[in-house]
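This part shows chain A:
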Amino acid sequence: MDLLVVSPYGVQAIQVLTVLLGAPLVSGFISHVEGRLQGRRGPRILQPYYDIIKLFSKETLVTNDSSWVFLAGPIVAFSCFLTVPLLIPVLTTFPLPLGFSGDILGGGFLLALAGFSVALSGAESGGPYAQLGASRAMTFGALIEPTILFVIFAVALITHTDLPYALSATIRSSTSQMVRPSHVLAAVAFFLVVLVDTGRVPVETHSGTLEFGMIDEARTLEHSGPLLALLKWGSTMKQLILYTILINVFLAPWGLASTGKLSSVVLAVGALLVKAMVVGLVFAVIDNMFSKLRLFKITEFIASAFLLAVLSVLVFYVGGG
Partner candidate 1 sequence: MSSLPTTYDGVAAGLSLLVLLTEFAMLRAPLLRSQVRLYAFQSLVVTGLALYVAASKHVDELYVLAALSLLLKVVVVPSLILRLLRDADTDLAGSSVVGTASAILIALVVAAFGFFAVGSLHVNSSSLPTSSLAIACAIVLVAFVLIILRSDVVSQAIGFFSLENGVSVASLVVASGLPLIVDIAFLFDLLVAVVVFGVIMRVHHARNATLSTSDFDRLKG
Partner candidate 2 sequence: MSVLVVALVFLPVATALATWFAPARLSQNLSIVVGVASFAMALALLPRASHSTVTAGGLLRIDALSMVFLLAVTFLYATTAVFAKGYLAPGATANERLYGRRFYAGLNLFCWSLIMVPLVNGLALMWVAVEITTVISALLVAIDDTDGASEAAWKYVLLASLGLGIALFATIMMYYAGTAVFGASYSLSFSTLLSGAVHFHPDIVRFSFVLAVLGYGTKMGLFPVHTWLPDAHSEAPTPVSALLSGALLAVSFYAILRFFQIAVRTLGPTFPRDVLLVFGVATLLLAALYLLSQRDMKRLLAYSSVEHMGILAIGMSFGASIAVVGVLLQVLAHAAAKGTAFYGVGSVVRKFGTKDMSKIRGGVSALPWSGPMLVLAVLALSAMPPFGIFRSEFYIVEGGLSELHDVIVAIFVMLVIISFFGLSWFTTETMLSEAPVTVSPQVSGAVVVTRGEVSYWIVAAMAIGLVALVILGVHPPSSLMHLLDRAAAELGSVR
């Protein structure tokens, strides 16, 4: 096995495939654990795969009033989610060839584009719940954007570069980096961002479909068939991508492959999935500990995340901390 070295392009392809194929696994694991914590048996860990396969064989129903946007939205989102893994450190410590085509701002932009197209297609369908979900998602998305920007600034300031690879290198260089206040603040702020963007408690619950609180769930209510499959798949991929950024850029960038050897690549894939499942476990525990916030309180929550992100930048500026 040691004789087999994968070329950088191959590693990059494996990165995309890992995210593509591994995302539903992580999502299924989280739902299973959540169920267990609530005293139920929980759904099968592989359930999301079965759901996606089932949906591909169903027919697509489209309302009379919607246009090509309704059909294009899920496809645009899905392609964005396929592109982002090219830019972030998923499996390796060294930047891969296509990784220079966009920095972390570019990654953020692509994620925002994906969210926007899904919301647009939902709003376009004319269904009341979809429009409700789309407008709410866009509102909160707009509020969380400044936080993401400041987190990116913090990362950029610490490493003097926009490339996420460099920050993970800095973290790996010495553990005392982890206790730097600006790093801790940026990490916590990003954690909260992930919480909002993947729609977990206290922003939104996954277990029911209450129209009082639905945000992300509601956007996809009007889609069906393969398009719905793409949407579901895409949302699990988005979750895994955000987890990956959180893990590999902020929290625990170990276990990444430093060379192109096949064994280390395989190890990296396994390490990533395991780490993602641990993070998912944390989110599941939080899910069961706290209750959902009322919608107008979510702005407070986002303001707190924004606060942490801004403080991270400020502390860095003033004290080099």
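Inclusion criterion for the candidates: all candidates are chains of the complex that A comes from, given by their letters.
Here are some notes:
We take it that a residue touches a chain if its C-beta (ideal position, glycine included) is under 8 Å from a C-beta of that chain, and two chains touch if they have at least 3 such contacts; residues count from 1.
Treat the numbers as computed from the prediction; the structure is a model and nothing was measured.
By the touch criterion defined above, chain A in this complex contacts candidate 1 out of 1 or 2. Interface residues of chain A, counted against candidate 1 in their complex, comprise 174, 176-177, 179-181, 184-185, 299-300, 302-304, 306-308, 310-311, 314-315, 317-321.
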